[in-house]
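Of the protein chains in this complex, one is absent; all others appear in place.
Moving on to subunit A:
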Amino acid sequence: METLKFECETGNYHTFCPISCVSWLYQKISDSFFLVIGTKTCGYFLQNALGVMIFAEPRYAMAELEEGDISAQLHDFDELKRLCLQIQKDRNPSIIVWIGTCTTEIIKMDLEGIAPKIEEFIGRPIIVARANGLDYAFTQGEDTVLAAMAHRCPEVSALTNTTNKCIPPLVLFGSLPNTVAQQLTRELEHQGIHISGWLPEARYEELPELGAGVFVCGVNPFLSRTAITLMRRRKCRLIGAPFPIGPDGTRAWLEKICQVFNKTPHNLDERESNIWKNLEDYLSLVRGKSVFFMGDNLLEISLARFLIRCGMIVYEIGIPYMDKRFQASELQFLEKTCQEMSVPMPRIVEKPDNSNQIQRIRAMKPDLVITGLAHSNPLEARGITTKWSVEFTFAQIHGFINARDILELVTRPLRRNNHLNNLGWSKLVNEKSFVF
């Protein structure tokens, strides 16, 4: 039988820098302050990528390194202490998160060593996340922050452990907008499963208790470091499940958790088929169409699995980094979905090479390319329909209720092009300039 094919290319691809995670994390954790310790390059990226948010008194800032910092003429400790005191005075956050960047890595600034001393001095927690472009891509930034935060969660108290002996506590990890977190919590409650907390919560002070005997389950595919930290350092037990993206994913996710907690899932069949029925208008648009994921945010496997279930054909799943252990259930589910829908297995390309991918896109002519902004306009000008991938990280895509939102995003370019189809000018460059 056919199985999934894994490949690895050069890693010359476009994605956002992982420091971009501050944009959604500072909004999620409302009493936090994010300090990105880096250069003008980092600052320029943030201010351009986050656009309007910059003007709204954000709770993040750059600690911009100057020549004196690089050549160690200035003392890191004194400099950081000065800035953190100023932040404390101006904003009074419950926690300061330091984001280490490429530069702090290269000059080997000992952030983890300095933080506890300054923390003691200013009397509030400072956590360090190395969300740099040397090691990570885009959404993995959140992974580094949550992994660091996992150390700060209080130890599960003996009392809670004994009173709930029959039902061990369950903590979900992954940053979701509060409404979406609420929706998933309720889905589990319908199955009689109570959640003891989320990592992260809306406030730093509300972080959940962790420890031996606590079950944890991830809601996003890019959280492998956090999962490892929870297992190894906090002795939690990880529930490996597909991710609750799309009605099929949400159902599989709920079933897996029910199975661990020895509950018989009820009403899921009906619930899932109702959602699918409601999607019919969108499904008729996407059925039989082909998709190509260039890969930049690690949501690709789950999205591809959902789109195959919707009746699409996926040619290639580009992905920055593939943790086969953390995503094991999702990969199995993808394989199973392909078999059930009788479509060929997509090739999974880790660390893709955008330049090669463009050549493959040219040859395959997919109906939809899911890609970053650097390639969208040039591909559209060549008559190739694209969807901007970053929107999937900012839109609400988890749970039964939000399945519609995913298809809203996926079909938008198809619908737009249906409107413009008869005008006869879909290719807006000379034929010969297709190549880079």
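As a convention for this text, a residue touches a chain if its C-beta (ideal position, glycine included) is under 8 Å from a C-beta of that chain, and two chains touch if they have at least 3 such contacts; residues count from 1.
Note that in this section contacts and distances are computed from a predicted model.
When the unshown chain is looked up in UniProt, the name that turns up among "Aspartate--tRNA ligase, cytoplasmic", "Light-independent protochlorophyllide reductase subunit B", "Vacuolar protein-sorting-associated protein 25" or "Sister chromatid cohesion protein DCC1" is "Light-independent protochlorophyllide reductase subunit B".
When the missing chain is restored to the complex, the residue among A:E66, A:D110 or A:E189 that touches it is A:E66.
Subunit A meets the missing chain through residues 11-12, 14-20, 37, 39-41, 43-45, 47-49, 51, 54-55, 58, 61-67, 69-70, 74, 79-80, 82-83, 86-87, 102-103, 105-107, 132-138, 355, 358, 372-378, 381, 428-429, 433, 435-436.
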